[in-house]
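So, subunit A:
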Amino acid sequence: MWSKVYSGFGYWDVISWLIFFLIASFFALWLRSLGRRDYKEGTEQDEIYWSGNPVPEDGSEITVPASSAYWGFRKALESYYSILTNIHSGHMRDYVGYFVITAAVIAALILIV
Partner candidate 1 sequence: MKPLSVVVRTGCDLFAWFMVIFGAYVIIHGDVTPGGGFQGGAVVATFLAFLLVAYGWNTLKLWLQESVYNAMLGFGLLCFLVLGFMGMPASFFYNFVAIPAAEVAKSGHGIIPPSGTIALMDIAVGIEVTGGLSLILVYMFKGIHLFDNYEIGEESGHDR
Partner candidate 2 sequence: MIGNAPFLIVGVLFLMGLIAVLTEKNLVKIAIGISIIESATNMFLIVLGYRTGGTVPVRFLAAGEGVMVLPTPQALTLTAIVIALATTALMLSLIMLLYRHYGTLNIDEIRRLRG
C-alpha cells in the first residue's frame, strides 16, 4: 500500500516526501523559536508600518485587486491576449462557427490522410 509508483523513468514515493516535509517544518519551527519575544504589545512596536502614512481603517483600501495581479505579465503579452480575448467574443455565431469549422476541417483531413 505504501510502495512506490514507478513511472518508467523514475519513481514517486509519498512517504519520503512526507518525511521531507516533517524535517522542513521542524527547521521552520526551530528558526521561528529563535525569534525575540520581548516586544511590547499595545505600543508602537505592534503597529503596521504603511510608508509612514496613516493606516486606513478599512482593509479594502490597501488590498491589491485581482485585476491588477500579474499586470506585467499581461502587459508583456498584450498582442497575444488581444487575439485570445477577440476569439472569446461572447457571440453565439462565433461559438457555432468554430465548432462547424473544426468539424469540417477534421472531416476533410481524415479523408485525405
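A word on the picks: all candidates are chains of the complex that A comes from, given by their letters.
We adopt the following convention: a contact is a pair of C-beta atoms (placed from the backbone, for glycine too) under 8 Å apart; a residue touches a chain by one contact, two chains touch by 3 or more; residues count from 1.
What you see is a predicted model; the values in this text were computed from it and never measured.
The candidate from 1 or 2 that touches subunit A somewhere in this complex is 2.
Of all residues in subunit A, those touching candidate 2 in their complex are 85, 88-93, 96-97, 100.
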